[in-house]
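With one protein chain removed, the remaining protein chains of the complex are shown where they sit.
On to chain A.
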């Protein structure tokens, strides 16, 4: 029997297509606009009380939620429209207060029995659901410079400890330079440096009275430093994004020194950018005694009143990095304040410094790393952007120490409630290890997202309709088989993308549409071969068999080369190109299965049993 599959083969194919159907089902259930409520810290529990409180507030304002549920330490309130959802967010936030984070969310409405099978809908890309995409670059030069400054103070201490007197120590363009007094000291210092710091390449230069030691960071330690800076910034950015209250954010490293942040559903890009890019930190310093030497003091202006200034000690007590928790509050005059709790070590340092300084004044310095961008014309006449980093430090409070301070106190002198809440957020989320700046930003409004989905779906439907009609007219009964295979292909493609957790983007939809057109290619090849075999005088059964067999290598070669190109697209591409490559690759694989195996099964099932086959409907 030439054209019959064994029963198990039919069953296996039916099972695969059925699985494709089940796993693509969740995509039919539309996601509900929802609010997700979670604690701002891990220790805060969300319970039914909070959920009821939120719903009460909504009902008072005339918004009726669709449903609410409580799961794993988070509450979820679903809404009928996204308008309701947007209006509800500030209401719920106000009702629950600062201890809870309220985030916009799109909640899956997959039925439980499907979820139990592990089926879930495809994720939608930003271009389909709206949101904002940032590409940030970590300023590596600044990271290296910051680290070099730390090294230089360490090395100063080391040289002093070893009794090596130096005339000057400076860091310039990534190179550390120490000037020593004589040849012996130079050699001793070089030996010491080589022994203690293997991350430096050390060289010496001696002239009549000038004995210099030069040290530059070697390539491996620069790399390690960069990795550290990027990883550290990633962690900080993740914390900050969580504090922003966005559901399903994406924060990930891209290449050597870039970080991608994608925030679905966020509309206020200005606020998001301010918080992501902010480099605010705090320093606590004592006011200098009038007797102090000028080399040990520094003068700073007040942030709210630049005319006023104060002389502070150069040594700092602690920085904002010692803060373990911070929250916003109000003082007796209803001015915003930030309540701070220090970690154990910070608390100890603060206690030591303040215990001996009661009656003196302590300043809180607000520090911001900023960059000024200006356009300059280089030697070749091209306009290039130059970024000049600078640090802004201003005193926000200067208060007399009444008693020894422990690990918990408050900071006043902030401009507004917004500034207070942003400062407390930044202190909680940690500071950035190196300054970052935005190199790319894309915002997609929610209406555009919906429009993209609608247009994508319409073009898939129209494209599919045209192909189905054409195939039916051109290849009659075999065209019907090809069409059934095409439908199976769509099911399997959707199922594969859902299972793999691939993100569907607009170019991805374009990829699906293109796959539709190309998927019938394999069938066209097979059918053309069958016809040739018939024309050469083969019996219908032999023609079917020969047609499938002889078309196979051609199909394989043609699809493998296209797959190769798709893989290259995926490896090289970013964003939209990647999305297109993913659907194209999966589509090629599923279409080969459906076009060869599924159509063959259909042909075998219908023609295979007819022993006296006179002609084919082709």
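Heads up, the rule we're going with is that a contact is a pair of C-beta atoms (placed from the backbone, for glycine too) under 8 Å apart; a residue touches a chain by one contact, two chains touch by 3 or more; residues count from 1.
Keep this in mind: contacts and distances are computed from a predicted model.
The complex appears with one chain absent; UniProt names that chain "Protein-export membrane protein SecF" among the candidates "Acetyl-coenzyme A carboxylase carboxyl transferase subunit alpha", "3-isopropylmalate dehydratase small subunit", "Protoheme IX farnesyltransferase" or "Protein-export membrane protein SecF". The residue from A:155, A:213, A:244 or A:566 that touches the chain not shown here is A:566. When the full complex is taken into account, the listed residue touching the unshown chain is A:506, out of A:46, A:317, A:401 or A:506.
Residue A:455 is the one among A:30, A:183, A:455 or A:610 that touches the chain not shown. For chain A, the residues in touch with the chain missing from this view are 127, 135, 137, 269-270, 273, 373, 375, 383-385, 438-445, 447-448, 451-452, 455-456, 458-459, 462-464, 466-467, 470-471, 473-475, 506-507, 510, 513-514, 516-518, 520-521, 524-525, 527-528, 531-532, 553-554, 557-562, 564-566, 568-569, 572-577, 580-581, 584, 618.
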